[in-house]
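Read through the structure below, which is laid out as structure tokens, and then see the notes.
Omission of a single protein chain aside, the complex is shown with its protein chains in their original locations.
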Amino acid sequence: MRGADTALLIIDVINDLDFPGGEHVLPWASRMVERLAPFAARMRKAGVPVIYVNDNFNHWRSNFRDVYRHCTRAGSRGRGIVRALRPHATDYFVLKPKHSAFFATSLVPLLEHLGTKKLLMAGIATNLCVFFSAHDAHMLEYDITVLSDCCCAESDTDHDLALDQLQRFLGVRVCRADEVKRKGRFRRPAHPSKGSGRL
Amino acid sequence: MRGADTALLIIDVINDLDFPGGEHVLPWASRMVERLAPFAARMRKAGVPVIYVNDNFNHWRSNFRDVYRHCTRAGSRGRGIVRALRPHATDYFVLKPKHSAFFATSLVPLLEHLGTKKLLMAGIATNLCVFFSAHDAHMLEYDITVLSDCCCAESDTDHDLALDQLQRFLGVRVCRADEVKRKGRFRRPAHPSKGSGRL
Amino acid sequence: MRGADTALLIIDVINDLDFPGGEHVLPWASRMVERLAPFAARMRKAGVPVIYVNDNFNHWRSNFRDVYRHCTRAGSRGRGIVRALRPHATDYFVLKPKHSAFFATSLVPLLEHLGTKKLLMAGIATNLCVFFSAHDAHMLEYDITVLSDCCCAESDTDHDLALDQLQRFLGVRVCRADEVKRKGRFRRPAHPSKGSGRL
Partner (left out) sequence: MRGADTALLIIDVINDLDFPGGEHVLPWASRMVERLAPFAARMRKAGVPVIYVNDNFNHWRSNFRDVYRHCTRAGSRGRGIVRALRPHATDYFVLKPKHSAFFATSLVPLLEHLGTKKLLMAGIATNLCVFFSAHDAHMLEYDITVLSDCCCAESDTDHDLALDQLQRFLGVRVCRADEVKRKGRFRRPAHPSKGSGRL
């Protein structure tokens, strides 16, 4: 199957934004949705698996559907965002208990099952769960692309800083969604990945 | 809270028994249910968290409820077992992709969250998922009790052999459900745990 | 490079056999050495990486050389075994704190570094550290061969039982060293791997 070595990870977008600073994330998240929703649709069409990896909000009894319901309840700050990014029946779901998508989750076995080698990463927040998930993906030696216009943070400073660090220190590819070709391949050569001398 | 350092792990009982040899497990599972269902009820009453850790049956899109529904469908060999062990609203659920309850799951963070130090283990099959989960629990240094009459396997030989190995080599406590006092404490001294010289 | 996707794991042979039952392991270990030493030599010649994964004996300050020295001290029960299996300069070493070669060690990154997909497993004891390491390797989806005449345990019952379980339940290939062709390939079709219905 074509595109099968790539997967799109969408991190913590099923989110009520009910935390200190959540009000600052909201406008950036609204912009993010405009890019991410059509990009996810394009990936689905191209046969690229779409995987929602999401905080369990300390609701250990929950499943993904409960988290979705919780975050789209009347009065949830993130309601519009969540609805716009509603998962499809063919998408995959992984609940995570901590920042990283890889910590104490079934994400690695799922990626093995799918044959994934390359990750496209998107979601909230660029400098926290996306950032730390990208770092774990780096240690696990996945090929990583973070989609700059499909992530957001509390401020553009936090966002830009995180992307800069991912590029400089981990050699992560950072690009916009429209720079990703069909099937997760790239329109133009990736940024020359700077060596990440381990320190 | 009393009993708070103990949790009951119920492994792979939400199971359609639809595998080669499943027909041999069924009668043993039926006996197991008679002990395990009232024991779980007793633990809930005593405030001991009950955690279902269950195979995801390679349904990566599923959640626990879907697995329950799948295993109680008309014609499922395990239907009666599953219904008799139906989880309660206060129970916890962890889906696992492989044999061990600890491999690529959120079980450790959940146990940390609950403050669990001691595990009571039950489920299917004694010599596979219970056995390998007990081994991982041993490496993670939990205090482990496997409930001999709340586990089952394809044959009593497989069952007995697994329990014998857990006792001999890992120093695991093996006892019947009625030997566990309220709150997961023990009526009488545990079997003297034989040293597990690591080989 | 040919053979590059295979590695030989030699588990816990750097061992003073100073534990209850160690005296029973000794004669079986002496036989094991007669097969394992030439087999390891053959693998080295064929370019197959040889990896010693060994208990740290709770000497957290130690390194592999200290463990070797400790186990070859005057009066060590395992001295002859250890000397006969002395690692070569090109071999790799991993110290493990618990039974499994994979638990809290760098083995997976080392295998990734080497490009290993297939494991040949040998060492002490068939029913403990070899057994549990094979199980973890199974969950990590390596292709596994356990070399029946390059493993040993306290008794032939323990040894045979463990090999039987690995075949029956995990679909592990079990064969003698002389059935492995150069470069870790096989002279004849592997035993039909029985499905391992996860229970």
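Think of it as A, B and C in the order they're written, each chain with its own count starting at 1.
Here is the rule we go by: contacts are C-beta pairs under 8 Å (C-beta built on N, C-alpha and C of every residue); 3 or more make two chains touch, one makes a residue touch a chain.
None of these values were measured; they are calculated from a predicted model.
Annotation: of C:Pro20, C:Pro38 or C:Pro109, C:Pro109 touches the absent chain (contact as defined above).
Among C:Lys98, C:His138 or C:Arg173, the one in contact with the hidden chain is C:Lys98. Checked against the full complex, the one of C:Ser30, C:Asn63 or C:Thr157 touching the unshown chain is C:Asn63. On the side of chain A, touch with the chain left out of the figure occurs at residues 12, 15, 19-22, 25, 55, 98-100, 103-104, 124-125, 127-129, 132, 135-136, 138-139, 153, 161, 165, 169, 195, 197-199.
Touch with the hidden chain on the side of chain C covers residues 56, 58, 60-61, 63-65, 89-93, 95-98, 104-110, 113.
Just so we're on the same page, only the chains that are shown with their structure count from here on.
The pairing of chain A with chain B is characterised as same-residue: of all residue numbers used at this interface, over half are used by both copies. Between the Cα centres of chain B and chain C there is a gap of 30 Å.
Averaged C-alpha coordinates give centres for chain A and chain C that are 40 Å from one another.
With centres set at the average Cα position, the gap from chain A to chain B is 34 Å.
With touch defined as above, chain A holds no residue shared between interfaces to two or more other chains.
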